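Here we show just some of the chains, and they stay where they sit in the whole.
Think of it as A, B and C in the order they're written, each chain with its own count starting at 1.
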Amino acid sequence: MLLQVKDISKSFSGVQVLHDINLDVEEGEVHVLLGENGAGKSTIIKILTGAYTKDKGEVWWDGKVLNVTRPKDAIEAGIATIYQELNLIPELSVMENIFLGHEKKRGSKYSLLDRKQMRKDSKALMERLGQRVDPDELIGNLGVGQQQLVEIAKALSLNARLIIMDEPTSSLSASEAEQLLLTIERLRKEGITFIYISHRLEEIKRIGDRITVLRDGANVQTVPVDTTSIDQMITLMVGRSLDNKFPKIKFDKGKEGLRVENLKLDPESESINFTAYQGEILGISGLVGAGRTEMVRAIFGADPKASGNIYIFGEETNIRHPQDAIDAGIAFITEDRKEEGLFLDQSLIFNKTIAKLNRVKSKGLISVSAQQKVADNYVKELKIRPNNVNLIARNFSGGNQQKVVIAKWLFTEAKVFIFDEPTRGIDVGAKVEVYNLINKLVESGVCVIIISSELPEILGIADRILVMHEGKITGDLMREEANQENIMKAATGG
Amino acid sequence: MKDTTTIASEKEILPHDKPAKKWSVKAAFNKFGPLFGLIGLSSILAILSPSFLQIDNLTNIARQSSINALLALGMLLPILTAGIDLSVGSILAVSIVMAGLVSVTWGMPPLIGLIVCLAVGAIAGLINGLLLTKLRLPHPFISTLGTMNVFRGLALILTGASPIFGFSYLMNYTGQESIGLIPVSFLLVIIVYVIFHIFLNRTSTGRYIYAIGGNKEAARLSGIPVDRVLITVYTLSGFMAALGGLVLIGRTNSASPIAGLTYELDAIAAVIIGGASFLGGVGTVWGTLIGVLIIAVLRNGLNLLGTTSDLQTVVIGAVIVLAVYVDVLRRKKSGK
Amino acid sequence: ACNSVEKESSAEIKETDESYKFGAVLMTLNSEYWKIQMAGAKDAAEELGVEVSFLGPPEETQFEQQVKMVEDHIATGADALIVAASQPDAMISVLNNAHTKKIPIVIADADVNFDDKVTFIGTENYDAAKLGGDYLDELLNTGDKVAIIRGQSGSKLHDERTKGFQDALKDKNIEFIVQDAQSDRVKAVNIMENILTSNPDIKAVFATSDEMALGTYTTLENKNATGIHLIGFDGTPDGLQAVQEGKMLANVAQNPYQIGYQSVQSAYKAKKGEEVEKRIDSGALVITKENVEEEIKKVNGYLNNMP
């Protein structure tokens, strides 16, 4: 037994979020933590690594009690962690990030840094992960995927025996995720142990050995992956079975909702044209960096565009700022909730109402009673937990934070919704809630566009799928004709 | 298809579950935390000095705190947006000096002097806002450090460095007169604080100020006109500095180009003692008022006790640290 | 400006060797007091046909900048230096440097303990303040309370003024309430309010500078305590006007114009190798209702002459 967690409990400001959690991790296994949003997965991890202190319980490591009071203790014991939110320093180089906290010195502890050695080692580490990166490149200049790999290189450089990963694939593109899984498989063969958290059940099926399921901060069961089907995982997680992961409702195609004509992000690029209709869900698929996010950001006015006309329900609009877009009736749920979506130190209700304060005004002023009235809208439907509209956003779990962002945009009552990776970090049960909500939106006449890197999701919920490649639209497939192969073909440029 | 685009149905508008009792206690504690500090401090001073609680002295405190009260209220806004305004003292100087030139030196009607005073403050603040947003300067610390020098220099050049005196009744009114026992300047403070309270909590721009302080990019993507709000913020901060200047005119019956030196520090201290955060997004109007009163009571009390200015300096420094530390403890106790 | 042969020939265009360039460093240029001193200096310069360049930091506390200004005057080749140092001791090193370059140095306003100076010209603060105290003496009874609102504690000037005033009233067994308002008008307003609250029975106030005296008056007026005698110090235009209007009982006027005027005169004499007195008292005068008109005329004359 490499790691044993015994009866750990934790509460935040009087609310208990972990109840006597137990966890056994064998040397060399990939041990999965599974549970709904807010089940307490990240909290356990943070206790293990010293980011939080536990109220009660013990951690045994390699047969001895391990006392972790700060992150350094865990690192020194051989536990490396890749947190749900990336923890790199954008202003430092790849090499410096990899060796941050355990730099190589030219001699004793007090000598100068041995940059030559670190440069060499970090190059080798990144190559081991299939990446050729200049060790002196600043982290801020890398894509998210490569950053994630730098985090892994950092874990490897620590010679960690246990690597903990909290939803490492949630912000990765499909190909980057694949690369990561291959890496884990390889490292596991080299004898490294993993604790792995993910809401992508297929991934778990593929690389996991055993699963410990949590619900509402308590242990449910630990089961081997081999003998557990995805449906069984879901049942263990949510306490009931989910008969339909993609509750698709067919509506009649209605009026034109959003029409994009001759959109060019810069003057030299090829123009983009497409139309989204009422009554349909328009999916947008593509490979990493295909330009989907860039395109919708330009439509929304978040970034400048070179040219192009945008029509909302047939009416031409002149969008230069997000403000114009919102006035025109567009909502845009961004892919990065922490940087672009949330006001972390403000309450749920603040976050929810900020983009459409007029809805909570009476006589021109924001009214407390009007706010009370709308407080629970969507909070119940999206199963935001805890159901406390005064809790600040920071104190919600990752998945619940994502739901808060969705609630914010639902509140704007926009006519066109653009979701960029809307179910990132959301558990299977809640995904269904989101899909149901999207169905409701469509039913009420809203025009819905969804960017997703998860093929099953796009195939499961979209009525029509646009595929992008290098900033161009290379495919336009109806639900009936779409499958993995033809999407893939269009995504790689046909 | 019904052409209603909302998906909110009647049944969703459920009465909001009353938040658990302890939350509201916490909230109250959070809100009134600095108040306990003020009460504690006042009690000590009341014991040490018999004059402290005399009506006369209480009106002294009201009068003595009003300039900083106005500047600190202005300063609250930049701080809420995670910014700062170092130029308020200089804006005060340039505003009153212009008012003096117009209404005393050039002999224009006092009302014009009053309008010029406030307008100059607002324009100076506007310049700060424009520098920050249009030049895309990285942080208002540096732009307002620059304008702090520029405005001060202008005030000196405009007057040839001599104070202007001999203001009319109207110009002196706010800073000099009382209605009954209450100084007009303090009444002004109360009125402006109430207005700002409503502004910050009940108007969109007010809420946007908090949003920008919390997450500027998210604010932009939520359709908040970030630049316009920031320009408003610095303009208001400048306006409030000029309003403080108006009180100063009345209190000294003069407009000196070196007035307001280092006033920014007292204003910042008051805002922070009042519970606002330098990281933006956190802070209230009433907290600020209490911060202002803590500083004013302290200075007044130390005067009454006949303390030397050196010792006063030490004590005030220590109280600034202490007040913020008590706030840290309080927040910790009430659950991060 | 030196007497080398090459200079002689080029000096023909500059009329004579009298076209000296003097460098003055004042405590600040930002107050009337210093502007009057500049006016005196300029008048003397005009009379003598020399040029004076004035530098001064924005605030009197920035004494290190004064050191830099002296250095910079030296760098531009000043023929003589006139220095009013806000921290006299801090100036000695740089003045020594100037002296090794044979530049004559005139000390103005606040004396510097520097042997090689040409002269010191300034107010004897102790004596001046004593005059103010003497004037008040007959209006007070034994055992009365008197407040002194003074500038920065530790400042020699204000120490001397406080002491001089107190010594004048020695025989009266006066209870003094001394508070430091750091030469700031608003601080003086606040402090006077607080003094009136804790000591409503004071009979007189002495402020060691006019800025503070004027602030004090505002409070006395607002609190209807105008019966309390107020004595100011400096004799600035505002201070004089207050005397004229009866707001201030008296004002101890220094003579900054003379300080400036004599400084340039002395520097010129030193340059010419003429004898200069080692210490010149520029004098002080108690200004009251009787002589205020005259003084105002004089001071306005100085200021109007300013460019």
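Quick notes on this structure:
The rule is short, and it goes like this: a contact is a pair of C-beta atoms (placed from the backbone, for glycine too) under 8 Å apart; a residue touches a chain by one contact, two chains touch by 3 or more.
Keep in mind it's a predicted model, so treat the numbers as computed, not measured.
Taking the complete structure file into account, the protein chain formula is A x1, B x2, C x1.
Note that only the chains that are shown with their structure count from here on.
Sorting all chain pairs by how many C-beta pairs they have in contact places A-B at the top.
Of all chains, the one whose Cα centroid sits at the greatest distance from that of subunit A is C. Subunit A and subunit C have CA centres that are 71 Å apart. One simple way to say how far apart two chains are is to compare their mean CA positions; for subunit B and subunit C this gives 37 Å.
The touching residues of subunit A, counted against subunit B in their complex, run 12-14, 254, 278-279, 300, 302, 321-323, 325-327, 329, 332, 334, 339-346, 350, 354-355, 357-358, 365-367, 372-378, 380-381, 387-390, 408, 410, 413-415, 437, 440-441, 443-446. Note for the complex: subunit B touches subunit C at residues 49, 51, 54, 56-57, 60, 63-64, 67, 152, 156, 160-163, 165, 176, 248, 251-254, 256-259, 261, 299-300, 303-304, 306, 308-310. Per the touch definition, subunit B reaches subunit A in the complex via residues 1-8, 12-17, 19-20, 22-23, 26-27, 198, 201-204, 207-208, 210-211, 214-215, 217-225, 281-282, 334-336.
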